[in-house]
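Read through the structure below, which is laid out as structure tokens, and then see the notes.
Removed from the display is one protein chain of the complex; every other protein chain stays in position.
Residue numbering begins at 1 within each chain, and the chains themselves are lettered A and B in the order written.
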Amino acid sequence: MSSYFADFASLFEQFDVFQAFWVNIQLTFFAAIGSMLLGTVLALMRVSPIASMRWLGAGYVNIIRNTPLTIILVFLVLGVWSQLQINLSSDFNQNFFRYAVIGLAIYHAAFVCEAIRSGVNTVPVGQAEAARAIGLGFLPSARLIIFPQALRGAITPLGNTLIALTKNTTVAAAASVTEISALMKSMIEFRPDVIIAVFLTVAIGFVLIVVPVGLLTTWASRKFAVVR
Amino acid sequence: MHHKKKLYSVAAMAAAAALTLTACGGGDDGGDGGGDGDSVRIGIKYDQPGLGFSDGGEYTGFDVDVAKYVAGELGYSEDQIEWVEAPSANRENMLQNNQVDMIFATYSITDARKETVDFAGPYFVAGQDLLVRADDDSINGPEDLDGKNLCSVTGSTSAENVREEVPGVNLVEQSGYADCVTMLGSGGVDAVTTDDIILAGLASTDANQGQFRVVGNTFSEEKYGVGLPKGSDQCEDINAAIEKMIDDGAWEDALTSNTEGADYQYNTELNPPTPEACAS
Partner (left out) sequence: MSSKAQNVLFDVQGPRGRLLTLIFNIVGVLLVAALAWVVLGKLADQGQLQAEKWTQLFTARSWNNFFLPGILQTLRAAGLAVVLSVIFGLIFGLGRLSQLTIVRGVSTVVVEFFRAVPVLVMMIFFYLGIGRTGLVPPSETPFWAVVLGLMLYNGAVIAELIRSGVHSLPRGQREAGLVVGMTESQVLRAILLPQALTAMLPSLVSQFVVILKDTALGYIITYPELLASARRLGSGDGNILQTLLMAAVVFVVINFALTSLAQWLSSFLSYRTAGRTKPTTAPAPAAVK
């Protein structure tokens, strides 16, 4: 048993597990910001007065939400990078990291949009009517009245999207980014003797990242809840 | 009570659905698993154009041609061959669990593998090489790769080899060689690396003919063998069949027809190989 723990420890010497997890965390961080921005714009489009905007927003959400993430990432690397030859960074590996961030942001923005829309649905009609009554147009009333309340009401679904994003960073290997799932594959390849330990290491790593995020969103959704 | 009944019937339906689905799964194999002597189960790649490729009921490629010839020599006609997909990671398992009788799937003979399976052959000696665009004459070996973009498959040893030898190379890792060849065609990468014959197979598909060149400067030696279950008694017969195939020209024909249009010349110093002595 003690030798098994020694094997376990040697895993960390042989492979840079923390570095790989750090890549996942960085991917999560940047993609979260990106998808939040894009998702908010999409949500705004979906409730906007302009019909073409609404169609565009709805079309984006319906297509992206129903496409597997792997396909989106492969299209970015194989289509946009390789065919259109758009480089996002002069550093070769950084380029793929950025493509992975963009792919993750594009995909999760559809879910952020839906989360915010569900938040908009928690805002009482009277709020919007009152905003209109005092002469606010669409953008001012959205910015000042509706969205601040909607975002607070959307914390729980947004938190769920963030958790999904964290876990989906493992798919970034499809965009040539070396992160934890790629490392796990080679760890099992080279150290099949400790396969359970490898799995537990990766799994517990994710539990350690994901559970605090879950607790944080639960806390935040209570703290910032709009009391009605 | 009404609700209770309903719940049970839902559960029963779910269970029934599960059973049907698994039943479907089992039925897909077609074979009954046991070797009844009437057919031979041969493991090949299904996704490697030029070596082993499945297109509906049709199987093509150099591995497939060698397999057909060997099976013929062992007394099996073509319709007695049952083709089975043998992905790289599963090959040892499939042989150990008696899922296939033999494997022709770019299967390199190594000492580590010899501990769990037997090998006949080799029937071809491949080597790690580079595929470049036909009009690009600046790359003629790994030493020219400094500062260039190279594509290989995620986690493959070929990628690691080059990275160690030429630290200045930019490595893209994709999930398949076809992705790499697409990138090469569009100029995203300057070279693709893996075994020379795999590159030749990719470059000789209808769509890629004439566009690419296999550099022909191999920097490793991969002896493709016929994977057999440990303790198999067929090794000698298979070796004899391979020798016969080489002698009567069928080997050469199979090689040229499967790599046509790839601007590829196999390593004539090492090929055609002489089969090694069998294990037992």
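Here is the rule we use: contacts are C-beta pairs under 8 Å (C-beta built on N, C-alpha and C of every residue); 3 or more make two chains touch, one makes a residue touch a chain.
None of the values given here were measured: they were computed from a predicted structure.
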Considering the complete complex, of B:T157, B:S186, B:S220 or B:N267, the missing chain is touched by B:S186
Absent-chain interface residues of chain A come out as 47-52, 62-63, 65-71, 74-75, 78-79, 83-85, 120-125, 128-129, 132, 137-138, 141-142, 146, 163, 167-168, 170-171, 173-174, 180-181, 184-185, 188-189, 192, 195-196, 198-199, 202-203, 206-207, 209-211
Touching residues of chain B against the unshown chain: what are they? 1, 3-4, 6-7, 11, 14, 17-18, 21-22, 24-25, 29, 33, 46-47, 49, 53-56, 84-85, 87, 89-90, 93-94, 96-97, 99, 175-179, 181-182, 185-186, 202, 205-208
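Here, only the chains that are shown with their structure count from here on.
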Just curious, how far off is chain B from chain A if you go by their C-alpha centres, in Å? 37
Can you name the residues of chain A that touch chain B in the complex? 74, 77-78, 81-83, 85, 92-93, 96, 173-174, 176, 178, 182, 185-186, 189
So in the complex, the part of chain B that touches chain A is made up of which residues? 149, 154-155, 170, 172-175, 179, 182-183, 186-189
